[in-house]
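Working notes, structure below.
Yeah, one chain of the complex is gone here, protein chain that is, but the others are all in their spots.
Right after this comes subunit A.
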């Protein structure tokens, strides 16, 4: 986890990370009175959109994930130590 690079940290409570293998993922705080993080690995299309649009794209992606945290089965709840 510590080898990840934080590419973007948003006040909308999400961050975009470059993982050890170079893939991008987004970690989003979801929930209302109980907030926790879920992580979604970006697919090729999303990665390309992020590289092209930057924050505008990641804002939209984060909002889509907060609106539907399972995100079609693609999200993983961030486990804690």
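Heads up, the rule we're going with is that contacts are C-beta pairs under 8 Å (C-beta built on N, C-alpha and C of every residue); 3 or more make two chains touch, one makes a residue touch a chain; residues count from 1.
Please note the rule applied: contacts and distances are computed from a predicted model.
Q: Which of the following is the UniProt-recorded protein name of the chain this complex doesn't show: "Aminomethyltransferase", "Lipoprotein", "Amino acid ABC transporter permease" or "O-acetylhomoserine aminocarboxypropyltransferase"?
A: Answer from the record: the omitted chain is "Lipoprotein".
Q: Pick out the residues on subunit A that sit against the missing chain.
A: Its contact residues with the unshown chain are 9, 11-13, 15, 27, 29-37, 63, 66-69, 77-81.
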